[in-house]
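Only one protein chain is missing; all other protein chains are in place.
As written, the chains take the letters A, B and C, and residue 1 is the first residue of each chain.
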Amino acid sequence: MQNTLVERLKTGCAEEWRAYVEHEFTRNLADGTLSEAAFKHYLIQDYLFLKHFSRAWALMVYKAEDVAAMQSAVAVLDGLLNHEMALHRDYCTQWGIEPDELEAAPEARANMAYTRYVLDAGMAGDRLDLLTTLAPCVVGYAEIGLECARKNEGGLEQHPYAHWIKTYSDDEFQDLARSVREQMDTLFSARGGEHRLPSLQRLFSDATRLEQSFWDMGLHQSQ
Amino acid sequence: MQNTLVERLKTGCAEEWRAYVEHEFTRNLADGTLSEAAFKHYLIQDYLFLKHFSRAWALMVYKAEDVAAMQSAVAVLDGLLNHEMALHRDYCTQWGIEPDELEAAPEARANMAYTRYVLDAGMAGDRLDLLTTLAPCVVGYAEIGLECARKNEGGLEQHPYAHWIKTYSDDEFQDLARSVREQMDTLFSARGGEHRLPSLQRLFSDATRLEQSFWDMGLHQSQ
Amino acid sequence: MQNTLVERLKTGCAEEWRAYVEHEFTRNLADGTLSEAAFKHYLIQDYLFLKHFSRAWALMVYKAEDVAAMQSAVAVLDGLLNHEMALHRDYCTQWGIEPDELEAAPEARANMAYTRYVLDAGMAGDRLDLLTTLAPCVVGYAEIGLECARKNEGGLEQHPYAHWIKTYSDDEFQDLARSVREQMDTLFSARGGEHRLPSLQRLFSDATRLEQSFWDMGLHQSQ
Partner (left out) sequence: MQNTLVERLKTGCAEEWRAYVEHEFTRNLADGTLSEAAFKHYLIQDYLFLKHFSRAWALMVYKAEDVAAMQSAVAVLDGLLNHEMALHRDYCTQWGIEPDELEAAPEARANMAYTRYVLDAGMAGDRLDLLTTLAPCVVGYAEIGLECARKNEGGLEQHPYAHWIKTYSDDEFQDLARSVREQMDTLFSARGGEHRLPSLQRLFSDATRLEQSFWDMGLHQSQ
């Protein structure tokens, strides 16, 4: 895995990457000490995030060059809109957050910053630029999910955030992350090459920094 | 139906609309006299059309303002990419056109003209502009399908183009057309109003004219 | 002026508007007590802001429906890229910030949030949506510039931020703000109508809130 594009980009912003995947929010989430208020604030914003994240995958369909790439992107898009967001609504209801509240919640600025950065970089650039800004989310959540699971090897029965940890450590999400890493390599071969690395690194580093802010926003329940 | 936005737009370009839905290609298709070569040329181009038509529905997802509208658009998009295009590939195989041939076929200019017009008008404008340029395709094919079926009330058993006629006269496609007409009215209420009518009419008329060229291209097997 | 669209939108988010135009940053800027460090941090970010603001005006050209609207937008775009940004570079040099430093400066998150929000809302919507998200910047700066000038009626000779205050209180910038207000009304007549008000209000309120964060970022020199 060391030589994949994603690994190279992570190495290129190692400090920011650590600040993101080892954020206080994720550490507290792993050991269950994260406050319920912070988690609920995060959950609501994450629902709004998924909406704009879905728009970014719709752009992937729009920007795809062949039918196979379109089908691959629409599978993710359909999964997000018809599966993950529904699960999210259910999960929120368990935490006492009603669907109406979700839809009406004001979007936090850290949320706007990351999602709109992705959408604009993806529109201005090509599919490789778009996927590079999406990657820190998918790949990072897969790492965080695994690390949370590893820290709870004894079992998640009493864990307040068991559902979240299972979602992102499960095979299904790990497979999505693997697929994104592979698509990055494929696109880098087809449309990239070494010369694009500096501008891809800038996109990846910025996106990683914006993901870190997303955890800040959750932790401090900021708008 | 007389007062729907679609009916008003059709009335606003009645001549172009007739030239499109009553085109020689569709009349010959209805009575089975259309040459096999013309039909096959059309089928190949229609497959390429569906690819860019899907990209336009991906734009609908990107441009949607709420989750319900995104889900509605992704249902069409998923239907196109995973159902209609697969059926198209199967149908083409029955006519001796292999999937490889389909993917590799050069795109006819009339095809580029309509699809790129839709995509650009939809990107430059809002969802109502986008849907207005898509509408002549969906609504027109529904009308043509019904008219072909009406002309073959005695049965389609021996008809060389029975499959095509069934597809576009069937309830499923008629429902899609109805849904597009309703979405047009909803969007016209929410984002439109009478002042937008002239610019919407221009989009609808242009798109209708470009659909008419698509039949010309099929009939004359032009590139 | 009370009935212009801009005035209605300001009234619709009166609290956020006040928090933006009467922000501590602008009050300190007016009376000259703003720290030099805060001002310089703001100046650098404002240069990066102008780059993406220019991209938004380029979108206005792309989305324009007629040549006159394209010419009007390109005049602003050309003014930004070839006049205002050059002045900005000169002004920064006076404050000891070299052009190289400007171009290489990392973009603060509050900067990304506002600019990318504008670019995405403008791409997803139409010209009226785009202009509505740009308006808080142009109209707000014109108000702030005038208010700063009013508070310094005795003269700006000794004022550390005299240049800034003159730029935004001068006729040239006031004319730009007037033109934006007029274009908003024209577009609202042509493409809008009362039904669009709720969604336009959301865009305007969000953009105002993001402008407020821009001052926060300057004041606290945050990244």
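Simple rule for what comes next: a contact is a pair of C-beta atoms (placed from the backbone, for glycine too) under 8 Å apart; a residue touches a chain by one contact, two chains touch by 3 or more.
All of these numbers come straight from a predicted model, not from anything done at the bench.
S.K.: Identify the visible chains that the left-out chain touches across the whole complex.
M.R.: A, B, C
S.K.: Which is it among B:Glu65, B:Glu107 or B:Asp185 that touches the chain not included here?
M.R.: B:Glu107
S.K.: Which listed residue (B:Leu48, B:Met123, B:Ile144 or B:Ile165) would be found touching the missing chain in the intact complex?
M.R.: From the options B:Leu48, B:Met123, B:Ile144 or B:Ile165, the contact with the absent chain belongs to B:Met123.
S.K.: Name every residue on subunit C in touch with the hidden partner chain.
M.R.: 51, 54-55, 58-59, 61-62, 64, 66-67, 70-71, 74, 77-78, 81-82, 85, 103
S.K.: What residue numbers in subunit B mark contact with the hidden partner chain?
M.R.: With respect to the unshown chain, the touching residues of subunit B are 55, 107, 109-110, 112-113, 116-117, 119-120, 123-124, 206, 209-210, 213.
S.K.: Give me the subunit A residues in contact with the hidden chain, please.
M.R.: Missing-chain contacts on subunit A: residues 62-63, 65, 123-126, 129, 189-196, 199.
We adopt the following convention: only the chains that are shown with their structure count from here on.
S.K.: Nearest whole angstrom, what separates the Cα centre of subunit A from the Cα centre of subunit C?
M.R.: Centres of subunit A and subunit C (C-alpha means) sit 31 Å apart.
S.K.: When the centre of a chain is set as the mean of its C-alpha atoms, what distance in Å lies between subunit B and subunit C?
M.R.: About 43 Å, centre to centre.
S.K.: If a residue has to touch 2 or more other chains to count, which residues of subunit B qualify?
M.R.: 62
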